[in-house]
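Accompanying notes for the structure given below.
A protein chain is absent from this complex, but the other protein chains hold their places.
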Amino acid sequence: GGTDDDPATDTTEAMEDDAETTEAMEDDDAETTEAMEDDDGEAMAGGTISMAIVAPSAKDDLAFTQSMVDSIAALDGDIDLQITDGTFVVEEAAAAIRGYAEAGVEVIVAHGTQYGGSLAEIAPDFPETTFVWGTASDTQGLDNIFAYYPAADEGGYVLGTIAAAISESGNIGIVGPVEAGDAVAYIDGFANGAKDNGATDVSIVYTGSFGDVALAAETAQAHITNGADVLSGSAQMVVGAVGVAAQNGVPWFGTQANQASLAPDLVVASQVYHWEGVLQQVLDARAAGTLGGEVFEINLGNGGLVIEFNDGYPLDPAVKTAAEATIAAVADGSQSTGV
Amino acid sequence: MLEYLEAIFSVAVLASGIRLATPYLLAGLGETVGQRSGVLNLGVDGVMQLSAFFAYWTVLVHENLWLGIGVSVLVGLVMGIIYAIVTVFFEAQQGISGIGIFLFGLGFSDLMFQKNVGTPRFVKSLPDVRIPVLSDLPVLGEALFSHSVVIYGAFLLVPAVAWLLRKTTFGMNVRAVGENPQAADSLGVSAQRTRFIAILIGNVLAGLAGGALVLQLGVFQPNLTQGLGFIAVALVYFGAWRPSGVMVGALLYGLVAASVLQLKALQLIPRSYSDIAAMAPAVLTIAALVILAGRVKAPAALTRPFARH
Amino acid sequence: MQRLFGAAVPLLAALVAFACGAIMLVAVGADPVEGLRALVDQAVGSGPRIATTLVRATPLLLVGAGITIAFRASVVNIGGEGQIVAGALLSTIVAIQLPNLPGILLVPLVLIAGALGGAVWGAIPGALKAYASVNEILSTIMLNLVAVQFMNFLLRGWLIDPLEVERGTRIPQTARLSENATLPALIPGSRLHLGVLVAVLAAIGAYVLLWRTPLGFRLRAVGHSPEAAKAAGIPVKKSIVTALALSGSLSGLAGAILVFGSESVRMVTDGSAAGFTGSAGFNGIVAALFGGLHPLWTIPSSFLFGGLLTGATGLQRALQVPAALAVALNGIVVIFVVSSAKVRTRLDQLANARSEMKEVLKDA
Partner (left out) sequence: MATNTGEVMLEMRNITKRFPGVLANDSVNFDVRAGEVHTLLGENGAGKSTLMKVLFGLYQPEEGEILLNGTPTKITSPTHAINQRIGMIHQHFMLVPTLTVAENVALGLKSGRRPLTDLKAVARGIADISDEYGLAVDPNVDIWRLSVGERQRVEIIKALYRKAELLVLDEPTAVLTPQEVDELFAILRDMRNSGKGLVFISHKLHEVMALSDRITVLRNGKVTGATTPAESDRSKLASMMVGREVKLAPDKPLVEIGKPRLTISNLSVDGDRGAVAVDGVDLEIRAGEILGIAGVSGNGQRELAEAIAGLRSVKSGSTISIDGKDVAGMDTRDRRNAGLSYVPEERMRDGAIGDFTVAENLILVDHGSDEFSARGMFKFAEIETHCSQLVSDYAVKTPSLETPTSSLSGGNIQKIILARELANEPSVMIASQPTRGVDIGAAEYIHSRLVDARDRGMATMVISEDLDEVLGLADRIAVLCDGKVMDIVPVEGATKEQLGLLMAGVKS
């Protein structure tokens, strides 16, 4: 379960004293520069921070990887970002991570749990480099690794309640990939939210593939013919399902990144991962001389998970306010997602 | 038990199965012509991905579905010419040069997509055309006669290809060249030319299959086909090198897949076994082959390059 | 002499192919020279990088060597992907069951388990072909699909890392497997592990088997003429099964090595075969072909493709060119090389003819 309080709370603290840490960053800057000088001069020149992302799917997948890319883009401060995407194969990722480290990149985001093993091998060889590992909830005892993970079930739960509210048939269809990863957390949260809010029939289908768009489309079709009037789903292949939803005028809920662009008038809302908070903390910590050793969770509470409503969809204001309430409740832990 | 049967034998599953079967059918029919001429093409999947991407891109830019279909055919033609040159004139090992085409298609379509499109966007997909009277028929009418034109086209191609192979001189030459190219050659039937054309036909249909797939979905993604083309090749063996047989195979494959989805959707398959269920089409295809196989023989010269001494 | 020349032809073809690669680079707006530099640098730029390249080449070499065996018995084995997965799963299970066995025992054991898993997954299409005359191209393709789903099934359920369940992250991967099973490094402190050596030995073994042993003789006999082999008393059906089982066992070995040679020492998937194998099942075919379907030539060619694959990541980093380019390039290389195969055989024919001519004249 994602919402065990401790990490949630202390990370929120970390967010609160954001202000001063940023000041701290200003004056620390000089010395950290010196500190950096010997191993990598020009990377820091002009206050530029060099970052790299190694990620499993495409950088514009409208999902997991894009959420990270967008987040870094949203960071203030002058960042020189390099990306190696579409590398699920661990050996490839390892090569890339090592390559960045050798090239003197300061902060390397290994955006995939499966990279953990490689990090454990590589990180010790580059004590000056900060490695950020997600989604994961331990730093493998290394002090130059930060870890992060999303409490995907939280947004899932919220979206589920909205789905139940706008569904007339009370029949909701969910299109999943392989039953694994934070897809499961999101989907279970979603299902619970829907059920708690009166959905009678929540049908979850895992197609068995992250890539089979056609299968996802047919799954959505099956849901609709079985009477579902609201759909959601997780992972890259859902574009197929969104397409079917659009063709049938069925509302859709997205996750990981804002999927409104796929169906501007049918995507009700998306749970969007905002890693800015985490990343900012990472940069601050690094500036403060801490290269790692902390775990961050993003959740509704600390603003890492954001429910982005799509103005293109005419959502009943009442439902929206109710949803906002749920968000607050889930955020402060008074409402469990049951995951 | 009954609920399972009800779930499977539903109009929805039939319609869905037909939709899923179409790309297999188109690609399989093309591959049938090629293999009848003695040429195995394992590159089908790659050709489909290329044609799928370029069809998608075309429609994305020009918003014209027919242009998209045309482009998918064109891509098939180009790939066909390449493959024909490689296998017919350079007498290249067919199984393997096919893998080459596959890898190229897989990589290049992905490359082009990332460079030119990136974030998936929807294009308008092929509209369903309800065939007036027929689609109003009770029960099956809706399932059978409310599909996009490419689906009708694909199934109309079954008798067409059968006719081509059985009744035309070209078809006769194809069969001869696939069985005993030396004999055909000794009578002035150029094995090379015949195979060249057969390969073109095969790849054009593969291209069409890619176009049909992507324009059915209205969106492209890298590795869109997920190995669909390889299964299409397998279905040619399954169909005993007969268009009708390939159609049966494609429908079986599509319907099983659709049934599994439906059973999952109705929560009739426990979630933890969803992957096991996903094996069904492959397993059933093999099982069916164990029963069928032995009775039919492959074209004798299949995968054998022809060279005159 | 003409051997060398014969080998030079595919190399030439490869060069042409790389020229096409350069064109693709330009097409995507990258500087080909820069690209080549980045590629080469990443592939062989430093000790660790060479090590990575060799490690990356290992599964290609194993699969490739297996392909050559199957090919000589004239069975097409497109089941590499599935056989790798099968081998990996079995070896993983062994490591999970016997975590405390000392490395000296456990390492060989997991390798054997891998080979066994692959052998079984290869023997199935072999038996289907031999005893039910099911075409092996079809069955191997189908069994790839089955293996993937089976992998997902196990990695989500029985074999999943308990931590993943606890955290709710649920990535389909095993826990970090027993340290004792980790393949020892050949050069201490480097990524260069035992698997690389195993693969090279396996390739040499394949060569010896095919041309130095009765068993290989039988496989080749069956490959050339099942009828004549049968009449000579060679068990044809059995040989077909043997060929595919051997071929599969090498792929399975690759699977085990992917798990216990990886930095994470765990089996992990994204729900697709390629997610775990990195398409070694296909790229291995490519390597074998590039090696003229000869086990020994497959060794250098595998390392070449290994370099291409690791180099591609460098390319991607330096010029932000999608890694897909490397896949496409692979394809082009294959296409050019197979096409060159004819030129090559023609050359050999000529040379043989000349030497025969000489011999005949000597006799006269």
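Order of writing sets the labels: A, B and C. Residues in every chain begin at 1.
Please note the rule applied: a residue touches a chain if its C-beta (ideal position, glycine included) is under 8 Å from a C-beta of that chain, and two chains touch if they have at least 3 such contacts.
Treat the numbers as computed from the prediction; the structure is a model and nothing was measured.
Taking every chain of the complex into account, the absent chain touches B, C. Within the full complex, the residue among B:45, B:91, B:110 or B:185 touching the omitted chain is B:185. The chain omitted from view is touched by exactly one of C:229, C:259 or C:273, namely C:229. The chain not shown here touches chain B at positions 167-170, 172-173, 175-176, 179-180, 182-189, 300, 309.
Residues of chain C in touch with the missing chain: 212-215, 217-218, 220-221, 224-225, 227-235, 352-354, 356-357, 359-360, 363.
Following the convention adopted for this analysis, only the chains that are shown with their structure count from here on.
Taken as a graph of touching chains, this assembly is fully connected, with contact between every pair of chains. Remark: among chain pairs A-B and A-C, A-C carries the greater number of C-beta contacts.
As a whole-number value, the distance joining the C-alpha centres of chain B and chain C reads 28 Å. Looking at chain A, one finds that residues 86, 178-179, 208-209, 211 touch two or more other chains.
Within chain B, residues 110, 114, 222, 226, 272, 275, 278 each touch two or more of the remaining chains.
Interface residues of chain C, counted against chain A in their complex, comprise 42, 46, 48-49, 52, 55-56, 149, 152, 155-156, 163-164, 167-173, 176, 262-266, 268, 270-272, 274-276, 278, 309-310, 313-314, 316-317, 320, 322-324. For chain B in complex with chain A, the residues that touch the partner chain are 12, 16, 19-20, 23, 110, 114, 118-122, 125, 213, 216-219, 221-224, 226, 228, 257-258, 261-262, 264-267, 271-272, 274-275, 277-278. Only residues 24, 28, 76, 78, 128, 132-135, 137-139, 141-146, 149-150, 152-153, 156-157, 272, 282, 285-286, 289, 322, 324-335, 338-343 of chain C touch chain B when the two sit together in their complex.
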